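To start, the structure under review is shown below, and the notes come after it.
Note that this complex is displayed minus one protein chain, with the remaining chains in position.
Order as written gives the chain letters A, B, C, D, E, F, G, H, I and J; numbering starts at 1 within each chain.
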């Protein structure tokens, strides 16, 4: 019971990293949507300077606060939900699915041996006979200069 | 909270580059539509000099001001719209889609193992028998001089 | 009878390893569902610090206790069930299936020899004749400089 | 008759090996179903220590005794049954099947020679003509630098 | 605003090159239709000298003035039209199409991962089994002298 | 007549080998059904010692006596039957089938020559023409570094 | 305007070459129809000398004058017609077709990117799985001497 | 007539070989049916010694006398029959079939030449055109290290 | 006009070669029909000497005079006819067909560019995906000694 | 006429070879039907000596005289028949068939040239275009160690 507590404590007291929030690089490349990645004007077709500046600011601000509010409202309930779900999946996988596969594996081997014998008995002579087609290839190679 | 403010400030106070408006080269090669890229007269079929000059000027000016007016009127509302949209997409992707994929990944592995065993049990002997067709190729090579 | 007792005792008195509970690495890679593996925020789309911290804690705790309770209630009955099942499978496999396969193996060999003779009698001449198509290939190779 | 008795005696007085009961490794890899092979908990999703210990014990004990009782009740009748069955199969194979195959082998050879002549008479010219398609391949290879 | 004016001025005051009117070689090879490229008399079938001379002159002159008049009448309106059109295309491409593609790109990646997993789960074992057909090729090469 | 008698005597007085009863290894590998080949218990799933010993003995004894009785009752009639049958087959093969094949062989050669001429007359030009498809292959090989 | 006049003058005062009337070798090889190219008598089947001489002369003269008259009557109107036609084609190509292609080129690129992503998303995993068929080829080469 | 008589005498007075009755090895391998070739008991499944000895004797004797009686009764009539038949076949083949083939061979050559010309006239250009498909193969080989 | 006359004179005063009437070898190999090329008697089947001589003479003489009369009657009208026909063909080809092809060539290039873009846009991603099938070939070569 | 007589005399006075009656080896291998080629008894299945001797004699004698009588009765009429037939065939072939082929050969060449031009005109561009499929093969070879 002591070991257990240590592990739990270890998990709970681990300082949560607030700066780097994607240590395993899951979403880094996919969700990259700054203003530069989305809107750009090539040389020769420039809009007014004021329009450009305002566009930049409004895009950045609206995206920033919209995300914050959504995560503040829906983040914690979703975290609890995923917690329960993954616990359930883990339990099913460990106690039910893996033993099932194991017993199925023993049974399939018997079927496999009998089936394999039949196939080899009835198909092998036929295909060995077919192999005769390729057993007499003669190639005469002549090099022209 | 301090770190957060710094990042936000960093994003907001970053001087907007008004000269190079496509730092990631998204539209540079595609949207290149000067007069020289569009209209050209080969040697031997020249129009009057005055006609050529006027054509050049009218094309350049009409394209320039038409774009400016359109961006002045529609640019800022579109920037706000894209800001909200990308915030929504980011939130869905981070809090809903990725965990879903994760749990789906665990379930698919069980199915995969059972399915793989069946396939290997019933197809392997058949295809090993088929392989006999190619197992007796005899090639006689004769070099003619 | 002495040997038997030793084996049984050996199995029963073997100290159960409470720390490493997966010595044969069956579930190690599949069931890996910590908070970092499931939810991540890339640079530029961070939620409030408090929201992030609370999410982390609620996910970890809910997953942890949910699994514990499930295994405490359902673990031991399932263990007994699997014990009986695997004993039954072992007995069938040892005393019934393997001798059956053995006797079937003797019978199939007779069928196999007669069948093989028929196939070789009727297919071999046909395919040897077909082999003539490939027996007169002439290739003239000329190297251009 | 003396030789016979020696062989029988040899078979009967041969000391039965009670420790290694699978000298020809027929079932060794297939029927391997200890607790470690079937149930395992990866790091991070551990059940209570008591639950884990009890599961281990109940699985091992239930499997062990269930198999013993089954073999004690059904083992000897099955052994007698298989004894009679294999004697019958041996007799049929030695005195009826093998001579049958032998006589069939003589008859098939006559059919085979006539059939083979027909095939070679009517198919060979056709396929030799087909072989002309491949008898004039000219390949000019040019190495570009 | 100063930078803007400079660019505009730079575009407007750039001396228009009246001699080389196809600096990017767009129409040079295609629109090449002098008298020599179109009409030619081989040795042995010559028309009268006067006929030949008059043909040359009338072809050159009629082509020359016909083109001049057409461009003088239709050139400038077409230039204005193309100016407006390309401004519109540029605006749509920059402010609407590229952001759309960006958001579509994030969504497609999720679909892609799930779809890819399904395909690999269900097709891989089948095709690995099929691969056995090619895994036992035996080639016996004999060099005839 | 003297030679004949010698051969017959030689056949009859040849000492019958009672120990090695399969000098040409016809049934050696196929009919191998001792207790070890049929029933085996892997480590971890052992039955009671007494049960195992009794199983071994009953299987061996029942198989042994069952075969003896069957061969004593049915062996000699079957030997006479096979004797007559093989004499009949030999006679038919020597005096009727082989001369038939010989005469058939002369007749088939006439048919063969005419048929072969037809085939070569009508198919050869066609296939020689088809061979032109492969007579102009040009391969340019470029090695990239 | 000075440059223009020079070019025009250059075109108009360029001395027309009356001897070599096909400087770009357009019709040289095709329209070659002297008497020797059309009518020939092999050794052994000669007509009367007078007949041969008269045939030669009548063919050459009739061909010569027939062409001259046709070109004198129809040559100049055709030259004017082709002059107008090529001026029209040049104008359409320069002022309408090329800008159209340019704008079409921008639009097709957007479609292309989205279409390409779809194809790669849905076809790549399938074909990568198909590639497994070829990923396990084993060739055993044996040289017979 | 003298030569003829010598040959006939040579054939008639040739001493008939009574020991080796198959000098051209026609039936040697096929008709081989001694007791050892037909019935065999592997180690472990032996019948009583008396049963085995009696089986051996009865098989050999019954086969031996059965064949003798059949050949004594039916041998000579069959020899006369085959004599007449082969004389008839020889006569037909020498005086009728071979001259027929000879005359047919002259006629087929005419047909062959005309047919061959047609085929080469109408198929060759088509297949030479088809050959162009293979006349421009470019292979770029890159060795990865 | 002087040059013209010289050419005409050159053509008209050129001495017509009466001996070699096929300087460009058009009909030399095709129209070769002497008596030796048509009728021949192999050794062993000779007709009477007189018959043979008369056949030779009648064939040669009848062929010789028949051709002379035909050419004398029909040669000159045909020469005039072909003269007019080839003049007409030359005129059409020079003044109508070649300019037509030229103008058609300009138009087809526009169509070609747009069509080519479509094809590359919609087919390339599909075929690049298909190319993945061949991108993972693994060949294990084993040399048997 | 002297030469003729010599040849005829040469043919008639040529001494006919009565011993080797097949100088060109036409029937040597085919019609080979002595007693040894037709009937043979392998070791172990011998008939009575008297039966064997009588069989040999009756077969040889009956075949010998049967053939003699047939050839004496039917040989000479058949020889006359074949003589007339081959004279007729020779005449047709020399005086009718070969000249026919010759004239047909001239006519087919005209058809051949026109047909060949059509085919090359309409099929070549299509197949050259098809050849592009093979003109860009890139093979990356990697040697695994």
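We adopt the following convention: a residue touches a chain if its C-beta (ideal position, glycine included) is under 8 Å from a C-beta of that chain, and two chains touch if they have at least 3 such contacts.
The model shown is predicted, which means the values in this text are computed figures rather than measured ones.
Asks: Using the document's contact rule, name the residues of chain J that touch the chain not shown here.
Replies: Interface residues of chain J facing the absent chain: 3, 8, 11-12, 16, 18, 21-28, 30-34, 63, 67-68, 71-72, 75-76, 78-80, 82-84, 86-91, 93-96, 98-99, 102-103, 106-107, 110, 113-114, 117-118, 121-122, 124-126, 129-145.
Asks: Which parts of chain H are in contact with the chain that was left out?
Replies: For chain H, the residues touching the absent chain are 1, 4, 7, 87, 90, 94-95, 98-99, 102-103, 106, 109.
Asks: For chain G, which residues touch the unseen chain?
Replies: Within chain G, the residues that touch the unshown chain are 30-31, 33, 37-41, 45-46, 48-49.
Everything below uses one rule, namely that only the chains that are shown with their structure count from here on.
Asks: Fewest touch steps from chain B to chain E?
Replies: Shortest path length, in steps: 1.
Asks: Count the smallest number of chain-to-chain hops linking chain C with chain I, moving only between touching chains.
Replies: 3
Asks: Going by more than half of the contact pairs matching by residue number, which of A-B, A-D or A-E reproduces the interface of B-E?
Replies: A-B
Asks: Using mean CA coordinates as chain centres, what's the gap between chain F and chain G in Å?
Replies: Roughly 73 Å, centre to centre.
Asks: Please tell me the distance, in whole Å, between the geometric centres of chain D and chain H computed from their C-alpha atoms.
Replies: One centre to the other, that is 40 Å.
Asks: So which bits of chain G are touching at least two other chains?
Replies: 18, 26-27, 30-31, 33, 63, 67, 71, 75, 78, 82, 86-87, 89-90, 93-95, 98-99, 102-103, 106, 124, 128, 130-132, 134-143
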